[in-house]
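A single structure is presented below for examination.
Shown here: the complex without one of its protein chains, the others still in place.
Up next, subunit A:
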Amino acid sequence: MASAKEIIAYRVAQELHDGDVVNLGIGLPTLVANYLPEGVHITLQSENGIIGMGPLSEPGKEDKDLINAGNQNVTVLPGAVFFDSATSFGIIRGGHVDLTVLGALQVDETGSLASHIVPGKMVPGMGGAMDLVVGAKKVIIGMVHSAKGEPKLLKKITLPATAINRVHMIVTELCVIEVTEKGFLLKEIAEGTTVEEIQSQTGAQLIIADDLKTMPSL
């Protein structure tokens, strides 16, 4: 049985197109690269200064000077390029990244998200997330649907905003939602769940797509 993370990563991977320049956030989003559809080749950008990032280094073969933005030793593919942080964020802010996949603590029906701080509890900071969600052409949030029963999909985010009105799509282990001008449009639901069950774990009204589909899964 696939884990929630695997289900989400697999489904997000189906959104990638051949030739896309993609930045995958730390954690769950990194798994997306494992599930690329056949024939889809993408270019991975890492905000610490890589275009053409490859898989994680094999143990014992790490290059001490080469990490990804999550501080993991990685490899690069033939044709890869290194650059400084100003160039890297010029690439991001300048609209040269087709897609970014990030996790989030909360997302609301206007496409605003909170991902970088919980006042008094968690203060890691935004890192490159604010620039990524502002600059990438498409923003997909990949996250578990709710946190210990607390909805993460809301009418309005309550945590400090990471960006306003920037999320295009949300993929959870239960469903696929498109953020539209009218709110959360439920487009796909996972096998074995129901619209009612998903609605009960969602803090905003779902709009059900006319052609509601079953979510493709592993």
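Please note the rule applied: a residue touches a chain if its C-beta (ideal position, glycine included) is under 8 Å from a C-beta of that chain, and two chains touch if they have at least 3 such contacts; residues count from 1.
Here, contacts and distances are computed from a predicted model.
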item: Chain not present in the shown complex, as UniProt names it (candidates "Ectoine/hydroxyectoine ABC transporter ATP-binding protein EhuA", "Butyryl-CoA:acetoacetate CoA-transferase alpha subunit", "M48 family metallopeptidase" or "Putative exonuclease, DNA ligase-associated"); value: "Butyryl-CoA:acetoacetate CoA-transferase alpha subunit"
item: Contact residue for the chain not shown (choose from A:I7, A:L28 or A:L66); value: A:L66
item: Candidates A:V139, A:A161 or A:L206 - the one touching the absent chain; value: A:A161
item: Candidates A:P29, A:G49 or A:G203 - the one touching the absent chain; value: A:G49
item: Residue touching the undisplayed chain, where the options are A:G79, A:G125 or A:G192; value: A:G125
item: Touch list for subunit A against the chain that is not drawn; value: 46-50, 63-67, 69, 71, 82-86, 88-89, 92-93, 112, 116-117, 120, 123-131, 134-135, 160-164
